[in-house]
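With one protein chain held back, the other chains of the complex are shown just where they sit.
Chain IDs A and B follow the sequence of writing; residue 1 opens each chain.
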Amino acid sequence: MGRLRALMSIGLWPLLLAVLVAGCAAPATNTGGSSGGETGGPEPAQGPPSGPASGSIPVGVIVSVTGAASTLGKPERDTLLMVAEEINAAGGIGGKKLELFVYDDESDPTKAVLALKKLLNEHKVVTVIGGTTSTSSLAMIPEIERAQVPFLSLASDMRIATPVKKWVFKVAQGDDLVVPKLLAYLQKRGIRNVAWMNSANDYGEGGKREFEAQAKRYGITAVGFATFKADDKSMVPQLTNLRAKRPEALLVYTTVPSGAIVAQNARQLGYDIPILQSNGIANKAFIEQAKEAAEGVIFTAGKLLVADQLPDSDPQKPILLAYRQAFEAKYNDPANTFGGHAWDAIQMLVAALKAGATEPAAIRDYLERNIQQFVGVTGVFTFTPEDHNGLKEDALVLIEVRNGAWKLLEP
Amino acid sequence: MDAGTMVLQLMLSGLTVGAIYALVAVGFVLIYNVTGVLNFAQGEFAAVGALTGAWLSMRGLPLWVCVVLAVLVAAAVAAGVERAVVHPARQSRPMTVIMLTIGAGMALRGAALLVFGTDPLAMPMFTEGEPISIGGATILWQTVWALVLCLLFFAALVFFFEKTYTGKAVRANVMNRFAARLYGIRPTTLSFWVFVVGGAVSGLAGVVVAPITGATYDMGLMLSMKGFVAAVIGGLNNAAAAVVGAVLLGVVESLATGLLSSGYGDVISFALLLAMLLVRPSGLWSRAEGKRV
Partner (left out) sequence: MAVRVKTRRYIGMIAVSVAALALLAWGASPYWLSVLNVIGLYTVVAVGLSLLMGYAGQVSLGHAGFYGMGAYVAAVLSTRLGWNGWLTLPAAVLLTMAVAWVVGRPAVRLREHYLAMATLGLGMVFHIVMVEWEAVTGGSSGIVGIPALAVGPWTVEGERAWLILTWGAAAMALAMAYSLVTSPIGRALRAIAGSEAAAEALGIPASRYKLAVFVLSAGFAGLAGALYAFYVTFVSPSSFGVMMSIQFVMMVVVGGGHRLWGAPAGAATLVLLGEGVKAYLPALLPGAGGEVQLVFYGLLLIAILLLKPDGVLTGWATWRRKRSGEHARAA
């Protein structure tokens, strides 16, 4: 009896909440426009940023310095700080200093959204750079669009800039450029049956999605698929399984260290077919870890790794060498393509600011109209109202690991 | 490659991973039995060992020096964690102490990131050379090392607990804290030393795995979790059972991933292990209640 009463009294509370919410919902959630202040959402940042920003230009940065994507996020942050320092040392822009507000999202999209709200409301930033991971970038987009502040995303997922969103620009090469480059290479070699492996995270899946969409066009069929977790210690099980399906080549879409483990495991199992990987392994740690197993691995990446092997006619060559030299001198760490994305993003912003576009709307318009043949580390960008990524496949090259070094396969 | 070779290959691969889990799990069980603390910073000690070893080897030190130093550093870090975090909280609830070890793990992870950066560090294999071929399947020399070191450590453990006076005293302490005190054994001293040993064995795990997987600052969390699971499968109070639990976990994972589904391999292996726990609710073979080391 007592228990029944207890249960009833417990059950009462959700009912009470339902009534309460039903009662409150009406006045408090009106978005009809008449009571705009009631909604509490961030006000669209109209006009120049007010308050503390008078002597400086506040720019928001949200990158994954810690967590699963830290290999990408840390060089991104370091690059942004380096460029801001350079610019401020040279007197800033129009007498104003570039002030970066940097937040670490710990590779967690929830934290990215929280940080974004802080950047928009507390620091009144004029532009946001960041979103190291595709998930963080995608999670931030609704708030960005609502707040109407330009966002330069550093992540690769195609959905960030397709379909085009008014305030969102993407500076990383998407999987929609990387995968076709690999497929074209296979086609040229006359390879038809391949095995596909990817890490079970947003990066690996982005590649797989693109592969499944495009393989047929290049006459390529997958004889087997496998996934692994980025922190797995051994991919022998997956590779053992795939080998039984007799592929003519192995495609791997992941980052380091797992990309190196795959290469080592494949060598251990005696794989003698070509191994192709993606821009995720474009990191010297791949060669160091995979050692002999890295030999002969072919992958697609930006030109940074092989900048000195590029022909002098390549418009990106001077920029690439300058970035690499500056980064390596300052941090004593090899520069990588992810930091390069950050370099491009902040240089585009600086170009807009120098042209006198200092408000969010003006910056956005400048980016869309005036980033034409913009030579960056990632590639040569041309933004249009229909294209907020603006890269062509000439931003990518094929690289082979040979004698423990990167070798440009074709310019 | 026929089906038999494939299964053999998968089992050998599982053995490799299992040996790594085993070294972490043994540290878990040791610390748990002597101090009653589930130390979730265990994997972090392994990460410290792996990073130290790899960093030193990249500076050109001889391999054995790297290994020894890595183990020592991991042991020292574990000792520091015991003194700074576990010892002051010895009167707290067990759950609070577990959370303290997790907090310590976070701090260690951040420190490792500061010192070693985000890129994975590489380390040479202990023995260079082609993989060993067994009936068409292959196994890395490094796996042999992991297994041998695992067995050696285990033998040392057995010798210590069964043959030496101190070892017997420690077992006495585990069985009856009060009685042990009467014989002049201070539980706090014991707690310190068991962390040193637990840290050392985790450091060893780290430095053994580094050549296979590289060393990253965030490799610890996953090792802690797998080590914990392996230790629980073994019954948490028996180091031998923890080793068997770890190898079982590695082999089941490998077979499920290779034969059934690469994505759902871990789901299947977990379901199997849980089902097994339900059949034998107190671990693989704890016939009798009560703790053993």
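The rule is short, and it goes like this: a residue touches a chain if its C-beta (ideal position, glycine included) is under 8 Å from a C-beta of that chain, and two chains touch if they have at least 3 such contacts.
No experiment lies behind these values; they were computed from the predicted model shown.
For the chain missing from the display, the contacting residue among B:L10, B:A47 or B:L108 is B:L108, taking the whole complex into account. Of A:T71, A:S107 or A:T358, it is A:S107 that touches the chain left out of the display.
Contact between chain A and the unshown chain involves residues 2-3, 5-7, 9-10, 12-14, 16-17, 20-21, 24-26, 28-32, 38-42, 64-66, 68, 70, 73, 77, 102-104, 106-111, 113-115, 117-118, 120-122, 133-135, 138-139, 141-142, 157, 159, 200-206, 227. Listed for chain B, the residues touching the missing chain in the whole complex are 38, 40, 84-85, 88-89, 91-93, 95-96, 99-100, 102-111, 113-114, 221, 225, 228-229, 232-233, 236, 263-264, 266-267, 270-271, 273-274, 277-278, 281-282.
The rule is short, and it goes like this: only the chains that are shown with their structure count from here on.
Rounded to a whole number, the gap between the C-alpha centres of chain A and chain B is 35 angstrom.
Listing the residues of chain B that touch chain A in their complex gives 1, 6, 9-10, 12-14, 16-17, 20, 58, 109-110, 113, 117-122, 124, 131, 138, 140, 209, 212-214, 216-219, 222, 253-255, 257-259, 262-263, 265-266. The residues of chain A lying in touch with chain B in their complex are 66-68, 70-71, 73-74, 200, 225-229, 231, 233-234, 236-238, 240-241, 243-244, 256-257, 260-261, 264, 268-270, 283-285, 288-289, 291, 333.
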